[in-house]
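Step one of this worksheet: look at the structure below.
Here the complex is missing one protein chain, while the rest keep their positions.
Chain nomenclature is as follows: A and B, assigned in order of appearance, with residue numbering initiated at 1 for each chain independently.
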Amino acid sequence: MKYALKKLLTTFVTLVVVSLCVFLAFNILPGDPAVRMLGLEASPELIEQTREKMGLNDPVLVRYFRWFTAFLHGDFGTSYSYSVPVAGMIISKIPITLTLGLLAFALTILISIPLGIVTAKYENGILDRAITVINQVIMAIPPFFSGILITLVFGMIFKFFTPGGFISYTDDIGGFVKYLIFPSIAIALPKIAMTVRMLRGNLIDEAGKDYARTAYSRGNNTNGVLYRHVLKNAMIPVITFLGMALADMVAGSIVVEQVFSIPGISRILLTSISNRDYPVVEAIIMGIAIIVIGVNFLVDIIYMMIDPRIRIDE
Amino acid sequence: MNDISLKKILKNPYLVIGGIIMGLILLMIIVGFFWMPYEPTKMSASEKLQGISLKHIMGTDNMGRDVFSRVMYGSRVTLMIAVGTIIIGAGVGTIIGAITGYYGGVIDEVVMRIIDALFAFPSILLALVIVSVFGVGWGQLVISLGIAFVPSFARIVRGEVLRCKNMDYIENARLQGVSDIRMIFVHILPNIKGVMASSILIGFNNAVLAEAGLSYLGVGSQPPYASLGRMLSDAQQYMLTRPSYVICPGIVIVMMVLGFAFLGEGIKRWK
Partner (left out) sequence: MEMTDSNEIILDVTDLHIEFHDHDLPETAVEDFDLMLGKGEIVGIVGESGSGKSMSALAIAGLLNRHAISKTGRIMFQGHDLLTCDRKILRSLQGDEISIIFQEPMTSLNPVKRIGWQVEEPLYLHHPEIKKKERKQKAIDMLRAVGLENAEDVYYMYPHELSGGMRQRVMIAAAMIGNPQILIADEPTTALDVTVQAQIVQLLKKINKERGTSIIFISHDLSLVSQLCERVIVMQKGNIVESGSAAKIFAKPMHNYTKKLIAAIPKIDLD
């Protein structure tokens, strides 16, 4: 339990560090938000008034603290470009991006773990060699390019889905998930390749260790050694990797959303970046940061459950 | 890492394949400095979206520009952005990693906590934050990606420095009163060149992927001088009418990434 508490504390510290970095990054910028909101023609008095109202005259740390506590309460500020609350702009988009990332994550786990086991079990067999080569190539294909190829082949030639025909989750949950399947494949492909490679390598390493020989000496067959002994040990580093992969896939969905014209977080983020609508960018980045940090905390907890050594070592 | 002979290189299939791929790409880029089949920005209303032919070996785009010439130019842009990224990322990362690893203590705790937080953060997002701060353009892209690549290099170098720090010959050098800076740069860093070489190649691999992704999103190099990623985003809407326009630049990206990946893997397996 001490370990979990310690991890919770470091998670919170990381959250503060990251949020401070994000806040400072957007607050050391040249240009006055008040001027940006009111336009260059506004009178100096009005600008000064607005600055006071927006709290821009306070010290940076005070502003950070106000912003951070407001953020934790769900108040993400007001968009410069549209003068509406940021929360309202992004809240309906979050389920789309999140579903896409989670679908890709589920695909990664469902495909890569069995494949990793099979390739390790039949090390240097035909399947293993073939998958090793395919893995190398897949890792070299950026998700947006595989997305384009998938759109071309499965969307336009075989017509398994209608490119651009996104269906909102508010209209039809089934259609919504169905449309997201192909994009999630594009996001998942390189992660699947990496996970297979990593799990295969770990399994082979672990199977060569002394405790695996002990397991054989007790009368286990290959499957017994693999599933009862080696797999759990080999999964420990894979879990860390999958945690980072989940964060990466949520971020990777930004690019793939563009390919499949999915109206998720991506479009708002990109327009806000080009419009320099910082409160929106800040909120989205912080949102993803919270997901990333949360996932890392979960990974640590799973770690604690799977690896008994951690409970004492740290 | 010591005896580098041609025979040993040829025995390593990863180095051979990676070398051939990168050799061809570099050849294409270098030739492109002196000669290209067409001016990459020259438009031709009568030759829009043509297929693969002897005249245009990768066809033409929606403005009648020769895709092969644009690929030659785009590869140059992509590679240069990757080089810039690695110079910044590996340079700053090595310094941070060496200092934190060598001195340890409070600096190490604080800096590594920040580095760890950034490392967990997807690099494409980190680059997007920085681009949104510095603005859009290829110079900004190099800085953004470079900063986004610092954490991974810092972690690798720090780990290696920690590993080397307690070795006997370092202890000896310390007893002889070698200065800290000399110790780091003359005694420790040359020792980890094998690890550095493969990390840098893997870094190139990731830099090309990240550059392509960001340019695809439109925050990288700007038209008409487009990188490969940018070409793909322009080409996407014509993918059914003229697939070669999308597929050719895409394959060049894949080959570039593959080439770096193979070279990196080859060095990792170098015994």
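Points to keep in mind about this one:
Just so it is clear, contacts are C-beta pairs under 8 Å (C-beta built on N, C-alpha and C of every residue); 3 or more make two chains touch, one makes a residue touch a chain.
Computed from a predicted model, the values in this text were never measured in an experiment.
Interchain touches from the omitted chain, evaluated on the whole complex, reach A. Shown as candidates are A:F154, A:Y216 or A:F241; the residue that touches the absent chain is A:Y216. Of the candidate positions A:N135, A:T151, A:N202 or A:N233, contact with the unshown chain belongs to A:N233. What subunit A contributes to its contact with the hidden chain is residues 209-211, 213-221, 224, 228-229, 232-233, 236, 306-309, 312.
By our rule, only the chains that are shown with their structure count from here on.
Per-chain Cα centroids separate subunit A from subunit B by 22 Å.
Contact residues on subunit A toward subunit B in their complex (touch as defined above): 13-14, 17-18, 21-22, 25-26, 29, 136-137, 139-145, 148-149, 151-152, 156, 244, 247-248, 250-252, 254-255, 258-259, 269-270, 272-274, 276, 278, 281, 285, 288-289, 292-293, 296.
Subunit B contributes residues 113-114, 116-118, 120-122, 124-125, 128-133, 136, 205, 209, 212-213, 216-219, 229, 232-233, 236, 239-240, 243, 246-247, 250, 253-255, 257-258, 261-262 to its touches with subunit A in the complex.
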